[in-house]
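Just one protein chain is left out here, and the rest sit where they should.
Presenting chain A:
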Amino acid sequence: MPLNELHPEQWVQNHADYLYNYTIVRVNDEEIAQDIVQDTFLAALKAIPNFKGEAAERTWLFSILKRKIIDHYRKINSNKAKAEVRMQLSTDDGEESSNWIDERAEEDGLNADEIMENEELGLAIQSCLSKLPKKQAQVFTMKTIEGLDTETICNELNMTSSNLWVIIHRARKGLADCLQENWFKN
């Protein structure tokens, strides 16, 4: 098997949203999630010499991210000195205890299974998005996930609206097919 290589100059483009979505459901705060993703990238840069090329780039970044999320909870727990919010992280792989999931489940009115499923769906969408050509992924993300106006996107990316809809159409088609393959089938 060929060894994997790292491309730090493409990390933001390729992995930021994926890591961000994984983080946000765990810390429940957009700013903190963004900080954690940033920390992850910086720590990863420093750790590049230790990368052996055995894991895929994303898997490797992911393992650093998980550490960073655990660190985050250690930090707030020590700050608040055993605060009311009891986030228990199990010892081995950083999976949250059922306690926490149940608490959050009550907030959303969804049960733990549904929350887990929605999160997995989110990650599936992200990984399908990263398989699309970059332009398509960018326009689709701005339009659908950021929810920007057609006009705003056209101005920012310097394109006509019919151009934008062509790109959106291709992106939606690609995504729908990819999700069909990876998600709806199961």
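Simple rule for what comes next: a residue touches a chain if its C-beta (ideal position, glycine included) is under 8 Å from a C-beta of that chain, and two chains touch if they have at least 3 such contacts; residues count from 1.
Methods note: contacts and distances are computed from a predicted model.
Of "Glycine dehydrogenase", "ABC transporter permease", "Multiple sugar transport system substrate-binding protein" or "Cytochrome c oxidase subunit 3", only "Glycine dehydrogenase" is the UniProt protein name of the chain excluded from the display.
From the options A:38, A:78 or A:111, the residue with contact to the unseen chain in the full assembly is A:38. Taking the whole complex into account, chain A touches the unshown chain at residues 8-9, 11-13, 16-17, 20-21, 24, 30, 34, 37-38, 41-42, 45, 118-119, 121-122, 125-126, 138, 141-146, 150, 156, 165-166, 168-169, 172-173, 175-177, 179-180, 183-184.
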